[in-house]
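I have a structure here, written as structure tokens, and I will follow up with some questions on it.
Complex shown without one protein chain; remaining protein chains in place.
First chain written, first letter: the chains are A and B, and each begins at residue 1.
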Amino acid sequence: MFKPTIGLEIHIQLATKSKMFCSCSTEFGDPPNTHVCPVCLGLPGALPVINKEAIRYGVKLAHALNMKINLKSTFYRKNYFYPDLPKGYQITQYSLPLGFDGFLEIPMEGKIKKIRIERGHIEEDSGKSIHIGDITESEYSFIDFNRSGVPLMEIVTQPDFESGDEAYEFLTLLRSIVRYLGVSSGDMEKGALRCDVNVSVSKDENKGTKVEIKNLNSFRSVKRAIDFEVERQIKAIESGERIIRETRHFDEKEGTTKPMRVKEELNDYRYFPEPDLPPLELSEEFVLEVKNEIPELPNKKAVRYIETLGLQEDYARTIAYNKKYADYFEDIVNKVGHPKEVANFFLVNILGFLNKKGKDVDELTFGSNEFKELFSYLDSGLISTNIAKSVIEESIEKGISVKEIVESKGLVQITDENVIKEIVVKVLKNNPTPVSQYLSGKKQVFGFLVGQIMKELRGKGKPELVNKILNEELLKLEKGDEP
Amino acid sequence: MDITALSVSQIVSKIKTKELKAKDVVLTYLTNIDRLDSEIKAYLNVFHDYALKRAEEIDNNPNKKGLLLGVPVAVKDNISVKDFELTAGSKILKGYIAPFDATVIEKIKEEGAIIIGKTNLDEFAMGSSTENSAFFKTKNPVNTEYVPGGSSGGSAAAVKANETLIALGSDTGGSVRQPASFCGVVGLKPTYGRVSRYGLVAFGSSLDVIGPIGKSVEDVAITLSVISGFDLRDSTTAKVPVLNFETYLTGDIKGKKVGLIKEIQNFKIQPEVEEAFRKSLEIFEKNGAEIVEISMPHLKYALSVYYIVAPSEASANLARYDGVRYGFEGNADNLRDFYEDTRTKGFGSEVKRRILIGTFALSEGYYDQYYLKASKVRRIIFEEFKRAFEICDVILTPTSPTTAFRFGEKATPLEMYLSDVFTIPVNLAYLPAISVPFGVDSKGLPIGIQMIGKWFKEEELLNTAYVLQEEAKHV
């Protein structure tokens, strides 16, 4: 049996207003080179100055990922030439990262899997190179330095993953955490979260040869790339090939990994301490203050939803991992109760409806007051769950209150036993054949009779009552009593 | 009135009282430049029109304020002045127009200084003779067959030749003090962290300091007061109060302890320099100071440490000159070759040599043996100074083992490096030091005495220097 060993390196853009070492805006999507200055353009004589907020965000994220914090951390220069790296070196933490020795627990097939985190360090982003057509063929590349110097926290995991699914689950939780903390948008499509993967497979205790995969543009790509690469390496080994240590590129269309056509540079980054930035020393108080700012995180929330609110696992996670959902859900449950029902209505009806309309949860006006009314009808048996669902949709769509819809449409159920009994007797009288079939033992006719009664009641008969009264009347007939 | 005989404080007060026009001051110095600089070649760029315009503004402004009001200042061309070319003496930056002011430039402008031009230097401040400028060699105004020293050779020569009153230089291993010594002017290297490096073209970031060069200790002291101070744009500046340094020049050094490094006898020193040095010690004694012997057995390693640390930092600092965003552009049809072409053609040999040394010292397999080792020995040297300053207030050495040498005289890089043996340890230990002219050798070439002060104690250092300066007038 081959065992895959997979590690992730994740770059998370920190959502500060200004860059890591200069006061340029971090705004995404503006025209090229409109957020650049001597510092982030690497002009002669410019010097870096650390953004305090970036450090705060970094500490927050390190805490959330259960890392230990280095009260003294250091910045280094990582030297290499690339056109989107204006200084010819990247300022990054090396020997003493901000955070180290953390972990994150992910749910996998009903169990908990612990992924260890080696380190979390602060660094600056590079600019962006844009190639017209293929990188190897286009005559020129175009460089935009707006992203140059945006703060990043790089999270390096231990090689604890064994499948693409685990990586997918980890990234989903991680993204949720950074959004809860407000330290990053976590948007992969905007490059605010980027992930490289290291994959090796091995039959024995010896580590296999590590292959790095780049160009992963979505969590799904990460999963697909891992699954493909594991498979590829196993097949290669089985057919007697040697795996070479290399960087591969994920081909989105084909779902395959390919060796980078880019010739790899001589890899010798010549790290040395950044003389322009003395060590960063944090006080215990600062670290504690930041720790206290951390809200209940999605993984904890999900557990609470399951254990104390009784939600089913997938519902609990879907709600908990999305801060907007969780805020909405908790607001309602705090005021109205009924967590399971609320979760159900929210995930099945409300979200379904919003998705259809392309709207977001924070645009909802259907809130705790509406749920309160809805449950008062439901609890007293005045409407059925099915009707409640259509009421919700109509209320959201038209912006009309629950009460108005229920009343104006006469959706309230018939619960008057006398009224129902009258109709039951009438139906039994008008359907002698089915009745005699029932009496002679063909019990499935019961459903037909319910249908006929409901038709007479225009669907509003309370089903439990209809069933109960029909049963009673049929029993009387069986005993030979006159109805 | 001989304007060039006036000190900074005299010029400022005469302009304030309207006894003197800033324009006349500037014209005097510009005239000297016109007359002399075709021979001396101290300047890479003279700001004729700008300087005159600034002078007129000062003359027309009824509000006459500023510690350097109307004072012409020449700026070493590795300091960024907004809207002017910044070359760092290198072909690779030719044509680069700086879009911002260095912090020191903002500060001197605020105090009314008039920037009169940019001075020549060894390319990227790497050198001790200004022969490594990509553009031309600057001559020593004392004797034009000799080098002015370096790397701030243009700044020192401009002051000596009366082509400016004050100049700014930068000092990574002696680049302010050694040319000041060779040209017979006063040059100060402040404590590391005293003056912002923002806008100074980086060479050895943990060693670089901007320092003033002037004709007198007083002028240098005033300039230091102007350029000093914590700067939020330079994370290595210290939050230490800025003093009015000129007021500390009392000439009273009674009871002060002057350190004499025992091991200095192991260094090869030109006899006339040695003699001047001995004489300077006597002068301090005569003025009531006590000479104490200190031992610094690791001083002899300073040169090795320096020529590892500075090039290592430089190899990264100079990586930004890749031809992509500004400056000289090479020619090639792919990026890699373009980088190599740009940098190989754009940098001179000494710069390439140091980039290669630094790259080597940091490279895989050599880092521990070179960069890390040097950083450790640097601490030993630092600690030796620390111990020395427990028993003395100032340490005396010759600024350079020799007086100025002839062009082309230093045949190998190593020989050239040796002219900084006494200045380099000061940078390694982040200390302040000053070079004051003290007599001449048999050829009439100036001799400089270096005084090294305690960290952030420039006021004491300057006062010591002042004593020597006053005594030198009678030598």
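Assume a residue touches a chain if its C-beta (ideal position, glycine included) is under 8 Å from a C-beta of that chain, and two chains touch if they have at least 3 such contacts.
Basically, contacts and distances are computed from a predicted model.
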item: Among "Aspartyl/glutamyl-tRNA(Asn/Gln) amidotransferase subunit C", "Phenol 2-monooxygenase", "RNA polymerase sigma factor" or "Branched-chain amino acid ABC transporter permease", UniProt-listed name of the chain not shown; value: "Aspartyl/glutamyl-tRNA(Asn/Gln) amidotransferase subunit C"
item: Sole contact to the chain not displayed, among A:S129, A:T209, A:S376 or A:N467; value: A:S129
item: Omitted-chain contact residue, chosen from B:T103, B:S196 or B:S315; value: B:S315
item: Touch criterion as defined above, residue of B:F135, B:F267 or B:Y301 at the omitted chain; value: B:Y301
item: Residue of A:D144, A:E169 or A:D227 in touch with the missing chain, whole complex considered; value: A:D144
item: Contact residue for the chain not shown (choose from B:Y29, B:Y146 or B:Y192); value: B:Y192
item: For subunit A, the residues touching the chain missing from this view; value: 16-18, 23-25, 31-38, 41, 49-55, 79, 81, 83, 129-131, 135-145, 261-263, 266, 268, 270, 273, 275, 277-281
item: In subunit B, positions touching the absent partner; value: 96-97, 99, 191-193, 206, 230, 232, 235-240, 298, 300-301, 303-305, 307-308, 315, 319, 322, 324-326, 332-341, 343-344, 347, 349, 352-353, 355-357, 359-360, 363, 370, 372-380, 382, 412-414, 430, 455-456
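One rule holds for everything that comes next: only the chains that are shown with their structure count from here on.
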item: Subunit A and subunit B, separation of their C-alpha mean positions in angstrom; value: 58
item: Subunit A to subunit B touching residues, read off their complex; value: 38, 41-50, 77, 79, 81, 83, 86-89, 141, 143, 268, 270-272, 275-278
item: In the complex with subunit A, residue positions of subunit B that touch it; value: 78-80, 86, 88, 93, 96, 98-100, 102, 197-202, 204-206, 232-236, 312-313, 315-316, 318-320, 322, 324-326, 335, 339, 359, 362-364, 367, 371
